[in-house]
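The complex appears here minus one protein chain, its other protein chains still in place.
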Amino acid sequence: MGKTAHLWPYLGWAELFSLRTWRASLAECLVTFLFVFVSCGAVVATGMVEDAAMDASRLLTIAMAHGLGIAVLAASTSAISGGHINPAVSFAFALTGTISIVRFVLYTLFQLLGAVLGAALLYAAVPPAVRGNLGAHTLGPDVSAAQGFLIEVMLTFVLMFVIFANAADPKGNGTLAPLLIGLTVVVDICIGAPLTGASMNPARSFGPALVMNTAWKHHIIYWFGPLLGAGFAAVWYRHMFFNPKQKEG
Amino acid sequence: MGKTAHLWPYLGWAELFSLRTWRASLAECLVTFLFVFVSCGAVVATGMVEDAAMDASRLLTIAMAHGLGIAVLAASTSAISGGHINPAVSFAFALTGTISIVRFVLYTLFQLLGAVLGAALLYAAVPPAVRGNLGAHTLGPDVSAAQGFLIEVMLTFVLMFVIFANAADPKGNGTLAPLLIGLTVVVDICIGAPLTGASMNPARSFGPALVMNTAWKHHIIYWFGPLLGAGFAAVWYRHMFFNPKQKEG
Amino acid sequence: MGKTAHLWPYLGWAELFSLRTWRASLAECLVTFLFVFVSCGAVVATGMVEDAAMDASRLLTIAMAHGLGIAVLAASTSAISGGHINPAVSFAFALTGTISIVRFVLYTLFQLLGAVLGAALLYAAVPPAVRGNLGAHTLGPDVSAAQGFLIEVMLTFVLMFVIFANAADPKGNGTLAPLLIGLTVVVDICIGAPLTGASMNPARSFGPALVMNTAWKHHIIYWFGPLLGAGFAAVWYRHMFFNPKQKEG
Partner (left out) sequence: MGKTAHLWPYLGWAELFSLRTWRASLAECLVTFLFVFVSCGAVVATGMVEDAAMDASRLLTIAMAHGLGIAVLAASTSAISGGHINPAVSFAFALTGTISIVRFVLYTLFQLLGAVLGAALLYAAVPPAVRGNLGAHTLGPDVSAAQGFLIEVMLTFVLMFVIFANAADPKGNGTLAPLLIGLTVVVDICIGAPLTGASMNPARSFGPALVMNTAWKHHIIYWFGPLLGAGFAAVWYRHMFFNPKQKEG
């Protein structure tokens, strides 16, 4: 997650002709592929060993698999592509000018492609009887669409706030950044799992939904919730807390 | 959590006219808002998936959500406000002269405001049937008020001891500090959850109590226990262990 | 896990006459011995306290014991031997020229020896009634050999990708590297435990299988799956993402 001094998104056509851009996009495809494989895989695997639909120990195991998965994969690609693994994160970085519009579009397309491939490979790798919905996201019982949307906005706000403060802001704890970002995902899933599945990531929601052709009913929540939450967090952090020395009255 | 060379609390009226002070106070409001939302949210969410009132897996999940939440939010604001997220921590830093009295009062008011807003938003975001008491703190069965007070003093002593040693003392492990502080909260909740709820934080106790208008009976324990424990730890560390080279006989 | 500038494996006969090589091989023997003792020990110990064959809390405990065990043992020997603890990791580093063929063969022999000794000591240290299969790896119910192979390839790919990006690539997060590598093992086991046992490591599979003379049916999967996954990850990372500045178009 690169440091930036840009003030506003720019188009960045030139990046289309840079090998670095395409390698970065390929890296985003690869890590989103791996992330969807392991995170949806943990939903499937813990479902194999628990008879109840969900309990706290399964919830924590799923939260750890998602969050630690983000930590290690973001760390592994932070110097190559920024390690977004999430169209909402790329969107927020485009909104604050950290990456160009062209790069945002490329990243998003490659992330979605990776997510679909990851879900498809998981589909092939596990016995049919245990596939379930491959970890696709649905709202919990009694959770209204408005509540689900609000939850996704809030959880992604927390995630992007931590990302911006630690990985984009030069004042941040750069060494710990990938771990802190992953642990934020752990926390968010501990709250959101029984309510919305705690996606915070349109690609993570899209992959298994497309492969299983399921969970489309509230699917749009998993796009607009994360995009709004991440965008809001990045813009707010950027204007309120970024480089405070220059803004000091 | 800023390094300090001050020896005793000071008033600090001038800080009222500094934009930096108000931005820091706003940051404390925001992260306390987010912390109460996610930590009380984890109590609610794990209650949705477990039929028992509490078991070890739910306890550990709640402990992780609180502790990792503190870790990532404290890291994200340590360079802006010190990342206190807790009036007891601000009190201890005022007592040892790290922050002024004025800043302590502002932080506390904004932390309490954030906590109430966080609990209120959680109230709106979850189905009524699962709200419970929104994670408000009460004493466990057979726990006397004196025992509850003692537990809160001890748990907050441990927390503030770790904060002072790692984030205020220049000898401390600055890089790991936010993680170590968060992990201390994890540990403390593993001990205190069935006894007092392991608050260590008046704002965390106040938010859901006010929104649900509940759990007032021993509420005062969650103010004086943390304030005493944190204050005692900071003063003791300051006089016994801080800058030992200067005190060497 | 040493940094390398080599482009292709080399034989390295001279290393046979270096004390450093033999000390490194002994270190690999020791940490693989300790890793098999603690990781298989966690399988046995959690089996003592759970009546069900497996549930999510036992799965997470086993995952933490394996992953954190790798983290602390790899950190402890990274400056001595590279801290591989795994013939598949040594194979991948030989394939990319980080270590010589001679060193790869020595490491593998000493890792296998350590694994057998670790399993044998565990056999002696626990009551006969609780030994079970000492944590030997078998395929889960309904998992085909092809699926098991695919799972082991994928999980080891993720592991080696994280190792290469953080411990071999100079752009990586060197400080956090052993922790990130261990957390990758935690994640992988959360997915793979009910499917294949999530070995990713021929030595970890070989030790208890030999001591108990069991689980030979699909044992070959636990050799070729990890070797293929680790080798593929290292070669791909090496050619695609390593030192991108030199490859920039």
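Residue numbering begins at 1 within each chain, and the chains themselves are lettered A, B and C in the order written.
The criterion applied here is as follows: a contact is a pair of C-beta atoms (placed from the backbone, for glycine too) under 8 Å apart; a residue touches a chain by one contact, two chains touch by 3 or more.
Here the structure is a predicted model, which is why all the values come from computation and not from measurement.
For the chain not shown, which residue from C:R20, C:K217 or C:H239 touches it across the whole complex?
C:R20
Taking the full complex into account, find the residue in C:L60, C:L139, C:I189 or C:I221 that is in contact with the omitted chain.
Counting the whole complex, the residue in contact with the absent chain is C:L60.
Footprint of the hidden chain on chain C, which residues?
So the residues of chain C touching the missing chain come out as 18-20, 23, 26-27, 34, 37-38, 41-42, 44-46, 48-50, 55, 57-58, 60-62, 64-65, 68-69, 71-73, 75-80, 121, 124-127, 129-130, 175-176, 178-179, 182.
Could you pull out which residues of chain B are in touch with the chain that's been left out?
52, 54-60, 63, 140-144, 147, 150-151, 154, 157-158, 161-162, 165-166, 169, 171-173, 175-176, 179-181, 183-184, 186-188, 190-195, 240-241, 244, 247-249
Going forward, only the chains that are shown with their structure count from here on.
Would you kindly say which chain has the C-alpha centre located farthest from the C-alpha centre of chain B?
Centroid comparison gives C as the farthest chain from chain B.
Please list the single chain whose C-alpha centre lies closest to the global protein C-alpha centre.
Ranked by how close its C-alpha centre lies to the overall one, first comes A.
How many degrees of rotation carry the C-alpha atoms of chain A onto those of chain B, rounded to the nearest 5?
When the C-alpha atoms are superposed, chain A turns by 90 degrees onto chain B.
As a quick test, compute the distance in whole Å between the mean CA positions of chain A and chain B.
Going by mean C-alpha positions, chain A sits 28 Å from chain B.
Centroid from C-alpha atoms only, then distance chain B to chain C, rounded to Å. What do you get?
Each chain's C-alpha centroid was found; their separation is 40 Å.
Going through chain A residue by residue, note those that touch at least 2 other chains and give them in order.
As it turns out, chain A has residues touching two or more other chains at 55, 57-58, 60, 175-176, 179.
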